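Up next is chain A:
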Amino acid sequence: MDRLLDLFSIVAIVAGGFFFMAGSVGLLRFPDAYTRLHALTKADNLGLALVVIGLLPQMDSVLAALKLVLVWLLVLLSSAAVSQLIARAARRRERTP
Partner candidate 1 sequence: MNVETLYGLGAAALVGIGLYGLIVLAHPLRKIIAFNVMGSGVFVLFGALAKRGAAAGLHADPVPQALLITAIVVAFAASALAVALIVRLIESTDSASLASDPPDGSRD
Partner candidate 2 sequence: MTGNIVSLAIVLLLLALAVWAVVARNAFLAIAGFVAYGLLLSLVWVRLHGVDVALTEAAIGGGLTGAMLIGAVSRLRGTEAAARAERSGAGVHVLALLLSLGVAATLALCVLVLPDPAPTLAPQVAQNLAVTGVGNPITGVLLAFRALDTLLEAIVLVIALIGVWSLAPERFWGGRPGLRHQADPDGILAYFARLLPPLGIVFAVYIFWAGADHPGGKFQSATILAAMWTLVLMAGLADTPRIDHRALRFGIVVGPLVFIAIGVLGLFSAGALLAYPPQWAKPMIVVVEVALLPTLTLVLGLLLAGAPARRGGGA
Partner candidate 3 sequence: MSTPGGLLLALAVLLPFVGMLLGLVAGGRHVRRIAFATMLVGLGIAVGIAWAWLQAGELAYLLGDWSPPLGIALRADGPAVAMLLAVAGVVCGIGLYARADFDTPAGSSESRAAFSYWLLLLAVWGSLNLVFVSGDLFTLYVALELLTFAGVPLVCLAGSGETLRAALRYLLFALCGSVLYLLGVVLLYGGYGTVDMRLLAEAVQAEPIARTALALMTVGLLAKTALFPLHIWLPPAHGGAPAAASAVLSALVIKGSWFLVLRLWCDVMPGVAGASAAQLLGGLGAAAIVVGSVVALRQQRLKLLVAYSTVAQIGYLFLMFPMALTGTGVHDGAVAAGVLQAISHATAKAGMFMAAGLVYAALGHDRIDDLAGAARALPIALLAFLIGGVALMGVLPSGAYLAKKLLLDAADGSGQWAWTWVLQGGAVFTAGYVVLVGVRVLRRPAQPLAELKPISLLSQWAALGLSLASLGLALTAVVGPLPASLISNPLSPKELGNTLAVLAIGTLLAWGLARRPLFSITSGSLRGTTQALARGFEQGDHFIRRWPSAMVAMLGIAATFGWLLARA
């Protein structure tokens, strides 16, 4: 049974890594601030979610697992708020000549 869980963890974490890579490529390739923000927040958060899900079976206690999920929620909250603020700042800079 735990071999299956290990396999699941490996697959999930590799997928997470792929999404992180996708986010970074998006950061480098996309033309302007908004699309870059879009790429970063979407891809990285999904990547982190996959990594967290992959790690859940490896945790030795439920409390530790909950802490991992809490970490993911906090990153989700802060990246959402920060990306909106950066987007608003970028828009404000565009409007003022």
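Keep in mind that, in the parts below, contacts are C-beta pairs under 8 Å (C-beta built on N, C-alpha and C of every residue); 3 or more make two chains touch, one makes a residue touch a chain; residues count from 1.
On how the list was made: all candidates are chains of the complex that A comes from, given by their letters.
This one's a predicted model, so the numbers in the text were calculated from it and none came from an experiment.
Candidates 1, 2 or 3 all belong to this complex, yet only 2 touches chain A. Only residues 74, 77-78, 81, 84-85, 88 of chain A touch candidate 2 when the two sit together in their complex.
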